[in-house]
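Handing you this structure, nothing more for now.
Other chains dropped; remaining ones untouched in position.
The first chain written gets the first letter, and so on, giving A, B and C; residue counts start at 1 in each chain.
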C-alpha cells in the first residue's frame, strides 16, 4: 500500500550486502546473499525458519562477521569490527531474542551504554523523563523502575524498541518485532515505523505475519535455504505468492477442516480458578478432543491463569480431570495426570539454550528414557522422530538449542511437550515465530492430536489463529472470563469487543 | 660415601611462635648443610596434621630419609604414621609435642607446656595480691593450649586470684587486640593480664594503651619474643617478666640428630627444655636480636 | 513446598521496601540484644572500638561489592592485605635511614601501599579478563601467592615497623576528628563514595549490567573487560587503603595477618543484600553487613556463653538467622 519514499529514489543504498557467505563451523548457512537498504524505505526480509534471516541481519549490524563477501556502508565497503561500531555508524539491530539485562530496570536498560550525564554523575531525572515520554510514544504502560525480569514478554519487546529508537538510527533492523505483540501493539510499532521512514531512516524487518509485510513494507526480499530467491517491490506480490516463494510450493488452506467430532466427556473441569493478582474466578469445561481457544489482550491474565492451573503459581479453585477431583500443586502433579503446559517464553522458560537438542527434547519426559540408565540410542531416536515430525531444521544434531533459529527453537519446544504424551495440553502462543509453511504443519498436528482424543487449550494473541484453530473461544479480560464465542459467532469483531469490555456478558471484573 | 638424608617436618608458620620455629629450622638446615657435606636435608611445612602425614610419607617414599625430625602438628594423628617410619628403621627425633605412645622416638627434645603454664601461674600468684582480678587469653584451641591453661590454673589455685574470664586470642595479635578491647569494655577493673604468648601480648598492650586504662598492673606474655625481652630488660613495668618456650628447640633437635647421624656420639633419650621465668635480672641471656621472633 | 514460592517474580515493588530494609532490621535486633546483655555495649568506647575495627573489613567489603556486583569474586584480599602491610613496613623501615622519621616517610609508605594494591588488583583483573580464567581459581592462586610472599618477607616471623616510626604513625588509627577516630572516618568516606559511585555513575551501572548479562553489556557498547578489570583494581586500591589503616594499629604484619578476611568481606557483601551471582549490589547494605558481623563478635565477647569453643557455632547461627530475617520479610527471595 505504501509507495516508495521520495528520498529513496534519489540516493543510493545506505547499507548493502554483496555476495555474503557465512558458515558456522562446517555448516554453511548463507550463500551469496546480497541486499540493499535505502533511506526512507521499509524493506521486509521473509523466509522459512532457518532460512538465514537472523544471520543476515546480524551480519548487517556487526554482531557477526561474514565468512566472505562485502558489507558496504553508503556505497563504500566497510567492515564492522563489532556491533558497537555499527551502532556508532547508526546501524541498530533489535534482536529476535531479547538483549536486555534482566536485573536492571527498564530505564537502566534503555539507556545502557548511552547514559546521560550531568558532570560526573548520571542525570537520572532527565533519563527518567525521556524514558517516560518514549514509553508514552509507544503506548507502553510499563513502569520505568520495574526490573526487566519482572515485566511481560511484550513489554520487553517494547523496551527493546524504545532502546532502538533512542539510538537515533540511520538504519534500523528489526528481527521479528511483532512476533510477541498483539495487533494493537503492532499498530503502535507501525506508527513509529512510518515516522522513522518519513525521517529518512532505512528499515529492515522480518515477520512471519505476511499481512503485515504486505501492509507496511515497500520492498521485499525472500530467502530460502540461505539464498536470496526473490527481491522486488512488495506491491508486485500477493500474500499467497510470498508464501509460495518462501516455501517453494503452493500452500493449501492454512486451517484444516475439523475431521473428528468433539467428545461428550468432560476431560477437564475448572471452577473458580483464582491466581492472586492475575486471574479471578475462571471456570470452564474442556471436553475430550476439543480444541478450546483462549483470547484476550496482552495482560489479560491468560498465561498466569493457566500457569496456576498446572501448579506453577499459587492458585485456588476446584479442578476435575475425567470427572475426578484432583489437586495440582506442581507441574509434576499435572504431568502425572496427563496435563502439560507449553510456555510462551521459550528462551527463559522453555529451553535450556546451552544444552543440546536431545537433552532439551527429553528433559520433560526423561524418566521414560532411564532404564535405569539413560539410553542414548533411544534419545537419539526420539530426536530423529521429532526432527521429522516437526520439521526442525537443525544443521547438526549435536548442537546447542540456542544455535537453532528462533522458529526452530519453537518447534523443538513443541516437540518436547508432545513427547510427554499429554492427554490434556495447554499451548501458549504455539506458533510464535514460526513460518507460514510450518504453521500449517503444526495446525495439522494439533488436529491430529484432537483426533486421537487429546484435549487442547490454545492461548493465542493471533486472532486468526484462535478463530481458525479452535472449536470454541473463551475471551479473558482483566483476569476474568469475559465471555465465550463459538461456531458462527467466532468473529474477530466479537472477540475484540469482549476483550476490550465493550460488551458485558459477565459482570464487570475488578483487577 | 653416599649422602644421608634427614627429613624435617614442622607445622607452617601460622603464628608468631611457629614463625620463629620455622626460622630456626631453616637456619639450622642451612648451617648444617655447610658443616656436613654428607648430609642432605628436606624441610617440609604443613598446614594441618593430614598434610604433615603426607609430607612424612613423601620423605620416606621418595627421598629415602635416614632420619626424621618431626614437630607434630598434633600428637594423636601423628603417632601412627611416625611409628611406622620408626619401625622401618629410620631414626626419629620428636620435638616439643610428644607422641601419644611412648618409646617410638629415638630422641625427644621436649618443650614443657604445663610447665609453661605453671611458671606463669606461679609468677602471677607471687606478684598479685589476694582478690586480684585477671583475664587470660588462650591460644588456638589445641591440646597444647589446654595443657598450658591447666598448668596455669593449678599454679594459681589457692592464691585468691580471681580469673574473670579467658577467651581465645588464637596466638594472634589482631584477635587478642579485639578480645582485649572487649574485656576492657566488660570489666571496669582488671589487675593483670595473662596473655600467655608474646604475640597476644602485643595485641593486649595495644588495646590497653588505646583505652588509656591504668588499672592494669602488668601483662604476662610468654615464649620470649625479642621485643618483649628487650622491654623486660629495660625495666618496662607493664612487662616485668616473660616465660620461655624457645622456638629454637627445633634447631637443637636438628643439630643433635645431625650429630647422631654423622658420629657415634650418644644422642638418644629425652632432652627436656624447661620453661624458665625471665625477669629483668636474667633477660639479657634470652635476648637474640637477630631472630625474627 | 507450595507452589507459591516457586512462582515467577511478583510485580516490582514500590515505596517502602521491606526486603531492602532486611539487613537494617537484623542490625537493629543485634543492637537491642547487645544493649540488653551488657550495659557497656552502647558506651562510647565500645561503639568506637567496634566501628574502628570494622573499618578494615568494611573498606575491603565496599570494593568487594563492586567485584561481586559485576559477577566476579576475590578470595585473595586477606592475603593481599597481609602482603601489602608487609611491603609497606619493609619500605618504611628501609627508607628510615635516608629519610628520617616524620610525616613524609609515612606518606611514602601509604603511597607504596596504594600502588601495591593497585598492582595486585590489576594482576587479578588481568588474569581474569584477559586470560579468561575463572575468578575463583585466579584469586585462590594469588591468595596462596601473597600469603606465602609475606611469610617469606617476614622470614616466617613478624615484620615490625620501626618503633619510632610506629609512634609517628600510631595516631592514624587511634586519633581522630571531633572524637571520631580516623578509621571510622575513612570507612565512612569510602562507603559514601562507594554508594555514590554505585548509584550515580555509569561505572556503577555498568557493573550491575555486566554482572547481570555481560553479552548485553558488550552489545551496549560497554567495554566489558575494562569495567571488570576496574572493579578488581578498585578493590585492590581499597585493600591498600585498609592496610594503611591497619598497620598503625599494631605496627606489624605476619603470615597470620588478614586470615579469612576474604570470607568475612564476601559474607558482609551478601548479608547486605548484594547477589553473589552479580547484577545487583548496594554499598550501604554491605556496610550494614560488616557491622552485623562485627557486632556478633563483640556481643559474644561481652557476654558469657557456655563455652568459648561454641562461639563459632553461635556466630554461624546468627549469620544464618540474620539472613533469614532479611529474606523472611518478603514472600519471594
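Criterion: a contact is a pair of C-beta atoms (placed from the backbone, for glycine too) under 8 Å apart; a residue touches a chain by one contact, two chains touch by 3 or more.
For clarity, every value in this text was computed on a predicted model and none was experimentally measured.
Each kind of chain appears once in the view, while the complete assembly in this file is A x1, B x1, C x2.
Please note the rule applied: only the chains that are shown with their structure count from here on.
With centres taken as mean CA coordinates, the chain nearest to the overall protein centre is C. Averaged C-alpha coordinates give centres for chain A and chain B that are 72 Å from one another. Remark: chain B and chain C have CA centroids separated by 33 Å (rounded to whole angstrom). Mean C-alpha position of chain A lies 45 Å from that of chain C.
Under the contact definition stated at the top, not a single residue of chain A touches 2 or more other chains. By the touch criterion given at the top, residues 63, 83-84, 87-88, 99-105, 108, 112-115, 117, 120-122, 124, 143, 145-147, 149-150, 277, 307-308, 311-315, 329-330 of chain A touch chain C in their complex. Across the interface of their complex, chain C is touched by residues 12-16, 18-23, 26, 138, 141, 165-168, 171-174, 177-179, 181-186, 199, 202-203, 206, 210-211, 227, 291-293 of chain B. Residues of chain C that touch chain B in their complex: 38, 40-41, 43, 45-46, 49, 53, 151, 154-158, 160, 174, 249-250, 252, 254-257, 259, 297-298, 301-302, 304, 308-309, 311.
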